[in-house]
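Of the protein chains in this complex, all but one are displayed in their positions.
Up next, chain A:
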Amino acid sequence: MLENTLKKLAATDPKKMITYPLIVFLVAVLILAVHFPNLGIDLGGGVAITIYGVDASASEVEVFLKQNNFDVTARAIIDPTGKTKIEIRAPLDTDPLEIMSILRSEYPNAEMHPVKVGAAISKTAQHQGLKAVILAFIGMAIIVFIFFRDPIPSLTVVFSALSDMTIALALMSIFGLELRQATIAALLLLIGYSVDSNILLTTKLLRRKEDTIEDAYFSAVSTGFTMSTTTLGALASLWLLSQAEVIDMIASVLIFGLLADFMNTWILNAGVLRWYIYRGEKK
């Protein structure tokens, strides 16, 4: 079945091939314009306490804390293994340790993870994050140009990486994941992943002169498909087995980006390259 789909893809008009990923990219940009992912605590500041192993619902905990004069909101997070944790958010001037000591008196068996991030630190982290992303992106673009020395394939690789990151961000917004330091790290790692598969495709199509374009494309897709599934496998294990928030976030963002990369490499980039090669042949 997969092979048939691929054959169809390989036979599609390159311009059509390019359209779909571009539409997805634009939709992602629109989603981000309407609703950019919320800033997580380490970038937006605030107080958060995650409670593990408590026999109460999120609303019970919220009511209990409100009775004790704490202005909090609580929500339950259920992970894939069925375990639940409750996350409490409170304004910045709250002392997380006081909330903890009150919770401890009511739920003695609960494990708690309090985090407080002040405005000064979260601001700095925002700046650093933005700087790191922009510089990493420029650095990536320069490296790609140095490796290919050919503007159109290079631009496509750079655009694919941009689109991967944008779509991953849009999916974060849809699934309600917050933008945090950890997710920024994952977005940066996506640059590496994205370049990986795109360079594979580009080298195969442009440098492998012994095969036809279709053969080269098939061989690249077959390799690329295995690559993505193994990486998805590794990330899925991480996401499934860990309860730590940082890990879940990194894993989900990488999974989103990898799925986007699949489309951007094998449809968008392949389309651009085929069009580019045909055009070269006509000349």
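Simple rule for what comes next: a contact is a pair of C-beta atoms (placed from the backbone, for glycine too) under 8 Å apart; a residue touches a chain by one contact, two chains touch by 3 or more; residues count from 1.
To be clear about the criterion, contacts and distances are computed from a predicted model.
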Protein that the absent chain corresponds to, by UniProt name, given "Magnesium transporter", "Ketoisovalerate oxidoreductase subunit vorA (VorA)", "Protein-export membrane protein SecD" or "Na(+)/H(+) antiporter subunit D": "Protein-export membrane protein SecD"
Touching residue (missing chain; options A:A33, A:I78 or A:A120): A:A120
Absent-chain contact - pick from A:V63, A:L97 or A:I174: A:L97
Residues of chain A in contact with the chain not shown: 42, 52, 68-69, 93, 96-98, 100-102, 104, 111-118, 120-121, 124-125, 128-129, 131-132, 135-137, 139-140, 143-144, 147, 181-182, 184-185, 188-189, 191-193, 195-197, 199-200, 203-204, 207-208, 211, 215, 218-219, 222-223, 226-227, 229-238, 240-244, 246-247, 250-251, 254
